[in-house]
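The block underneath contains the structure these notes are about, expressed in structure tokens.
Yeah, one chain of the complex is gone here, protein chain that is, but the others are all in their spots.
Order as written gives the chain letters A, B and C; numbering starts at 1 within each chain.
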Amino acid sequence: MNYNLVLEEIQKEIQPLLKVGKVADYIPALKNVKKEQFVMCLHLLDGTTYTIGNVENKFSIQSISKVFTFTKALEIYGKELYKNVGHEPSGNAFNSLVQLEHENGIPRNPFINAGAIVITDLLRSAYKNNSFDKILDFIQEIADNKNISYDKEVYCSELESGYRNFALINMMKSFNNISNNVDDVIETYFKHCSISMSTRELSRAMLFLANQGTDPLTKKVFVSSSKAKRINALMLTCGHYDASGDFAFHVGLPGKSGVGGGIVAIIPNLMSICVYSPGLNAQGNSLVGTKALELFTSKTGLSIF
Amino acid sequence: MNYNLVLEEIQKEIQPLLKVGKVADYIPALKNVKKEQFVMCLHLLDGTTYTIGNVENKFSIQSISKVFTFTKALEIYGKELYKNVGHEPSGNAFNSLVQLEHENGIPRNPFINAGAIVITDLLRSAYKNNSFDKILDFIQEIADNKNISYDKEVYCSELESGYRNFALINMMKSFNNISNNVDDVIETYFKHCSISMSTRELSRAMLFLANQGTDPLTKKVFVSSSKAKRINALMLTCGHYDASGDFAFHVGLPGKSGVGGGIVAIIPNLMSICVYSPGLNAQGNSLVGTKALELFTSKTGLSIF
Amino acid sequence: MNYNLVLEEIQKEIQPLLKVGKVADYIPALKNVKKEQFVMCLHLLDGTTYTIGNVENKFSIQSISKVFTFTKALEIYGKELYKNVGHEPSGNAFNSLVQLEHENGIPRNPFINAGAIVITDLLRSAYKNNSFDKILDFIQEIADNKNISYDKEVYCSELESGYRNFALINMMKSFNNISNNVDDVIETYFKHCSISMSTRELSRAMLFLANQGTDPLTKKVFVSSSKAKRINALMLTCGHYDASGDFAFHVGLPGKSGVGGGIVAIIPNLMSICVYSPGLNAQGNSLVGTKALELFTSKTGLSIF
Partner (left out) sequence: MNYNLVLEEIQKEIQPLLKVGKVADYIPALKNVKKEQFVMCLHLLDGTTYTIGNVENKFSIQSISKVFTFTKALEIYGKELYKNVGHEPSGNAFNSLVQLEHENGIPRNPFINAGAIVITDLLRSAYKNNSFDKILDFIQEIADNKNISYDKEVYCSELESGYRNFALINMMKSFNNISNNVDDVIETYFKHCSISMSTRELSRAMLFLANQGTDPLTKKVFVSSSKAKRINALMLTCGHYDASGDFAFHVGLPGKSGVGGGIVAIIPNLMSICVYSPGLNAQGNSLVGTKALELFTSKTGLSIF
């Protein structure tokens, strides 16, 4: 298939939408990003890449980091993990707290904030004060790239305005579902959300999930085939907040979005994808990014369904 | 692949679980079913079947009928449908009513009861008093089998004890999301839930969804390829009540369960499957059926992820 | 105290508010009422009355009927009643259904719709098909007035548009908290809500609650002193939907409002009061009526606190 042509068609078709979304403005460090950007990168299993736009430009990966921390925690803890966090979609945002309360402080899945905070707590139990360094090491390793770090300005902004996340972690702590000091856990959590990566780097980092858990280029095994399938299943059912069903419905690929404007996705045994466009839709996912992926699976027929 | 061998292995491995589940007892007509049954049927696209157990034995399809009514309504209404029913997972059961209320009587998806009732209402708007006959015709057509009907005893039991469904429909009516007379809609709804089919018939009826919307044997086009993918996506994210995430996680196939003990699933472009075992798990899905499908994808590697 | 003077002052002060409220429009039979009306009547224990406005004009008592049905049911069932309905304030409306669901179909108190429906069900268990006649008899007896009946037009409107109440009763039936046929119970419920009474008649009917359960003029004992206090306590904590706290705070009297525009209140051992003005505030209580009662207790110092 001529992927370059497909990417060019997509770029043309999404132009009218570039003005529509709304850049995340809950922290100062994010809201100054230029909205009208569109970047997309595909990595085939043999390392071939297809790109459009400035794929080297770095942006804040935000919730995409949850895929990586969950992968690491799943590798360390296996099924034990499910004592602390579920794997069900969470329903809509308005009842996230009542659900957490009703379910005794066990978050529904590792891709909502409460769940990702629990995962960070588990990583702190494993790695103590080195937790963030270990998480960054892991991301550098799966991206096969030492040149990845976090953005201090974004991190400080998150920390200053993250009262809702402090509310979540304290509630879970009251249910004994947080083992470590809450400030330490939140610090690590906000740091990994503040990591900056380029579209190319993110696409590259997802390649192991398109290949049953093993990096097809370096041959490193990051998780077993069975666990890789489960991470992908979770991205499909829970990867896009309260638009996860919509994403499955229209795009039909396992993926994960971040409020920074990035979305990663994989086509099992074929390729990994990253798209970037910072204007968000009402559910907090990249508006153009979602549309671009929908166009991609429509044009190529490469949905998993 | 030697599917007969796989089915035999599965049958052997699930034996200890046959005593564990709990047969649905909310209506008298269901609770007298013998629990220790296990039946499974695969249909390849060329019509080849692999079976184990008594695949001709009929049982109540219950919520599996929601796949067929949704398919028909999607064919008639297309995107207009989404004014009346969403396509997001619903979160857990305990707050289904408050969610419905919060979201102005628009159910989250067509596979929860409220959503399937809305779909039935839409079919009544299209077919008036012939609605149930038309639904049955459609199921007979996709199953390529005229010998399918509903069980009057099950139907009457449902009608007598279905207060919760009456609560749901009246609430949606108060939000103007039901156009027809509530008693008429509920009657049609309970009738299609009371349809009896065998494991073989259900497996056969799902073949069009494994083949992009077109029956591979009769060549009849029931829905477009694009719509078939969406129905499959919806089965994956919403097909198993509050265990949908778990089913995606452990089985990794689009599927739909019913409290009668049946589960249907498809592997895109390869086969359709039906498994039957009436003992249910805590979420109301066939306990052995779920396990059998998990074993099937583990042994064959045929998950969509 | 010169109550005539107090009533005249109140009438003058509420004039600017007569245009502000919104007449109930959920049923046609109510929305044609003229908004700019203000009527008030006081009954002292010796039968002396003080009035302003057209106190003979009849209006729909709506939820005020809940005080009378609860009184009758409390007399029949005593503490047994609390198996079926609680006596706690209900919090705000948005979670009424989830609360009902969470608490297994037991409504929080007899003055919210769900609770009053349960009370009506209990009266049907006691009185069978005579239930409405018996309820009407009781109201005629406490009002010492045979000339009270229900408004058929209001009743039919309620029945046609009362889907939410049908939702509530079916949900409670699914929890086995309704013993009788749902249509029969709803019919009786809507009939007693459709009773018409004048401001003078309602004020008179409340006199027994201002006098420890005994009519001070006819000397008939309707409930014990202890039960009368409890009915009054319940009016204070639950009498005005989600503005019950506000009413206690600003008015400081036990009272009950109806969406028809009436409010009844009592001052223990001193008087009963009825005020009527059909414009409602955001919580569904008479806007001018609430203000008039606040002015009354401010001017006279007659709050119970």
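Definition applied: contacts are C-beta pairs under 8 Å (C-beta built on N, C-alpha and C of every residue); 3 or more make two chains touch, one makes a residue touch a chain.
Bear in mind that the values here come from a model prediction, so they are computed numbers and not experimental data.
Although one chain is omitted from the display, it touches the following shown chains in the full assembly: A, C.
Within the set C:58, C:72 or C:108, the residue that contacts the chain not displayed is C:108. Within the complete assembly, A:173 is the residue of A:134, A:173, A:227 or A:299 that touches the hidden chain.
Interface note: of C:157, C:244, C:272 or C:290, the residue touching the hidden chain in the full complex is C:244. In the full complex, subunit A contacts the hidden chain through residues 94-95, 97-98, 101-102, 163-164, 166-168, 170-171, 173-174, 182.
Contact residues of subunit C toward the unshown chain are 86-92, 94-95, 98-99, 102-103, 108-109, 225-226, 228-230, 232-234, 236-238, 242-246, 248-250, 252, 254, 268, 298, 301, 303-305.
One rule holds in what follows: only the chains that are shown with their structure count from here on.
Here the chain-to-chain distance from subunit A to subunit C, counted in touching steps, is 2. Centre to centre, using the average C-alpha position, subunit A and subunit C are separated by 55 Å. Centres computed as Cα averages put subunit B at a distance of 47 Å from subunit C. Residues of subunit C in contact with two or more other chains: none.
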